[in-house]
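One structure is given here, and the rest of the page talks about it.
Just one protein chain is left out here, and the rest sit where they should.
Our next item is chain A:
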Amino acid sequence: MAEAGRTVAEAPATTAAPRSFELRHLGLFVALALLVAVGLVTRPAAFATADNLVSILSLAATIGVITVGATFVIIGGGIDLSVGAVMALASVWATTVATQEFGPVVMAICAILVGTGAGLVNGLLVAYGRLVPFIATLAMLVAARGLAQRMSDRRTQLVRPDNQAIVDLATTRVLGVPLLVYVFALVVVLGWILLNRTTFGRRTYAVGGNPEAARLAGIDVRRHTMLLYALSGLCCGIAAILIMARTTTGSSTHGDLYELDAIAAVIIGGTLLTGGRGTIVGSILGLLIFTIITNLFILNGLNTSDQLIAKGLIIVVAVLLQRRNLKERTP
């Protein structure tokens, strides 16, 4: 009888949830606009320059690629804490003397394979080993960092001059924008298509939103979960290429705390940590908000500690606002 009550209670629905792109992300756009306004007011000369814009995008590119992967994992009901460490490992592996012998293409492939491989291990542990995602990827975080230190002997490995093609990603500009920003844009577009236009994307929402329903509908939930972590790893591999380009090095210290930035961007973007809901666009907007804050603090010569405090506040405010939104829609 109680069940009957609850079901019928939800029957008199008023309006469907706003589904249009603009409405869903309105809050994020407003926040972004406010930050831009702050930039224009405080540092009118420095903020609105093409150079500064490019530097914001370059800064965002590496974490941005990782954020795309993290969005998939989180919509699928998981979490990947190992992203920063896996990226570091991929960058180290790709810059070892042995790998560098084979030239830039092999280095890139190496980074991608290492990233995907680490992600696959995460996926196997979570999906088939039934480890809690938090724990499995935490273990990977620690272990991948350790392996990266072993491989590099804790030394920063330079990209050799004859493999300059990697670094060209950061230095070559097309229409005034470095290539790595195009890579970032491409990953975002591909991620968006994968999430919104393919069975894989649809199943990601299903697996994260209601794994039991997905299983009983005939979806191989475990295989899908595994693939999600592999995808996240793949993104880390791509991010490793970008970080090698930007810093001209592979290092076990790359990507420290990237996992937190990526997760924060995803959350600010409106993706539920419980899974089943979220968007790529939201995550990217969330990330841009974060990056612009960093940029503003640097331009204004403010303390980096204050910057962390500001970021913390933004996460809390964003989530509180979203929860209010959610309540309004589902009375």
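Please note the rule applied: a contact is a pair of C-beta atoms (placed from the backbone, for glycine too) under 8 Å apart; a residue touches a chain by one contact, two chains touch by 3 or more; residues count from 1.
In the analysis below, contacts and distances are computed from a predicted model.
Chemist: Refer to UniProt and select, among "Energy-coupling factor transporter transmembrane protein EcfT", "Ribose transport system ATP-binding protein", "Formate dehydrogenase subunit alpha" or "Deferrochelatase", the name of the complex member that is left out.
Modeler: So the chain that does not appear here would be "Ribose transport system ATP-binding protein", according to UniProt.
Chemist: For a quick check of understanding: of A:His25, A:Arg145, A:Arg203 or A:Lys311, which residue touches the chain that isn't displayed?
Modeler: The single option touching the absent chain is A:Arg203.
Chemist: Can you say which of A:Leu124, A:Ile219, A:Leu260 or A:Ile298 touches the chain missing from this structure?
Modeler: A:Ile219
Chemist: Considering the whole complex, not just the chains shown, which residues of chain A touch the missing one?
Modeler: 1-11, 13, 16-17, 19, 197-200, 202-203, 205-206, 209-210, 212-220, 222, 276-277, 330
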